[in-house]
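Coming up: chain A.
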Amino acid sequence: MDPRDASAPVLLASNLVKAHGTGRGARRILDGASLHARAGELVAIVGRSGSGKSTLLQILGGLDRPDDGWVEVAGERVTGASERRLSALRRHRIGFVFQFFHLLPELDGLANVLLPATLPGADRAAPARGMELVERLGLSDVAHLAPHQLSGGEQQRFALARALVADPPLILADEPIGNLDAASGQTVLRLLRDAADQGRAVVMVTHQAEATAVADRVLRLDDGRVTELQPGGGEPLETAHDAP
Partner candidate 1 sequence: MRNAWAGLRARPGRAALTGAGIAAAALVLGVALTVAVGLATGFDRAATQADLPSVVARFDEEDPRDVADRVRRLPNLAAHSFRYEVTRVELRAGANRLGEGVVHVVGGGRRGYAVVAGRDVGDAAGEVVIEQGLAREWDLGPGDTLDVGEAGPAEVVGVAVAPDNVAFPLARTARVYLSEAGLLQQFPEGSRFPANLVLLWAADEERADVLLSFARQSAYGLSSVRFLTREGLRSLVEQASGIVVALLVAFAIIACALAGVLLAAGAHSEIQRRLAQLGVQRALGVTPGAVTAVAAAQGALVAAPAAAAGLLVGGLLAAGGTDAVLAALNELPPGPGARATVLAGAWGGVVALVAGSAAWPAWRAARRPPAGLLRGGDVSPPRKAARGRGGMTALGARLVTAHRARYAAVVAVLGMAAAVVLLLLALASLLERLRDDPATLGKRYSLTAALPADRADEVRALPGVAAAAPRYEQRATGASALGSPLRVIAYPGDHTIFEAPALAAGRRLAGPGEAEVGQGLADALGLRPGSTLAIQPGDGEELRFRVVGVVRALQDEGRVAYVRPDRLLAASPSLEAPLAVRLDDGADAAAVRAALARLGAEPRAVGGATGDDRGFLAVLAGLLRLVAVTVGLVCLYALVQSLALTVRERRGAVAVLRAAGADHRALRRLLFGAATAVVIPAAVVAVALEEVVLAPATARLAAGYADLPLGAGLGQAVAVSGALLGLAALASWEMARRLAREPVVTGLRETGR
Partner candidate 2 sequence: MSRRGPLTRRDALAVLGAGAAGLLLGCGDDGPGPRPGDTLRRALADPDGDGLLDASGGIAMVDRTDLGRAGRAGDTLATVAQVTDVHVRDAQSPGRVPFLDRAGPRFGSAFRPHELLSLHVLAATVATVNAAGPDAVLITGDLIDSAQGNELAWALTLLRGGTAAPASGASGYDGVQAASIPDPFYYRPDIDAPRHPGLLRAALAPVRSAGLRAPWHAALGNHDLLVQGEIAPSPVITAVATGDELIVAPDRELLRLGDAGRLDREQLETLLRAGLPGETITVPRDPARAHVGAASLVRRLGGRGDRLDRAFAVGDDLWVVVLDLVRRDAGSGGIVGAEVLAALTAGLNAAEDRRVLVVCHQPLHDATGAEPAVALLDEDPRVVAVVAGHRHRNEITPRRTPAGGYWLISTASVVDFPQQWRMLRVRAAPRGATVLETWTVDHEGRPGDPDDLAGVARDLAFLDPQGGRPARAAGAVRHRNARLHLPARSLRAPAPRAVPPAVTADPASAGFGAGDAF
């Protein structure tokens, strides 16, 4: 299946269940959450702090395993896949952007971007793409500075470039502007929008309402379930429970 086929969702998740804690303190973070995202779409997932948005995102990216349910990325099943398969997926199909940037302090900006390209099994074209991304994102001047010498916005842009260096069809962003000021945040949001416009599926988790302005669809995570909101508010649509 061509991952760029606009009709098939790049990301498909069904009935995800995840519980934290044991015994009487156990509670279900996700209780039958389902969602999908298509290429070219920027999907925002909103919810209260602590509602499990990050957990959902991590499960979507295969960083965590759900207790029940399944996830498919670009037609490949993520849940239950071997670690080797998952690593391959993350190398080629999924790019991550985190709230706290997670740049390695020992490397400069450019080296951080090129990090995925140095992994064994990485895409050959990745290094060239990485240099190009750095330029396109306006980071050439600061490419050789260490992360602690950069502003928050610059750091997040480097992180985004790192996520894009393998040209993945799916970008998962966890509170990407949560640590940025308004202006930098706007820049990053615009870049995410651009990434989606280039044909990728971008799934963004945020608790800030203004971030939803760039989204095509807004989903809400409540009591472990995902409901779709109309853009601009309104009645929540029913979510699809079954995979197409």
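In picking the candidates, the idea was that all candidates are chains of the complex that A comes from, given by their letters.
The working rule: a residue touches a chain if its C-beta (ideal position, glycine included) is under 8 Å from a C-beta of that chain, and two chains touch if they have at least 3 such contacts; residues count from 1.
The shown structure was predicted, so the numbers you read here are calculated from the model rather than taken from an experiment.
Novice: Quick one: in this complex, who touches chain A among 1 or 2?
Specialist: 1
Novice: Which residues of chain A touch candidate 1 in their complex?
Specialist: Within the complex, chain A contacts candidate 1 at residues 58, 61-65, 83-84, 87-92, 94, 96, 98, 100, 102-108, 110-112, 114-116, 118-122, 144-149, 162, 166.
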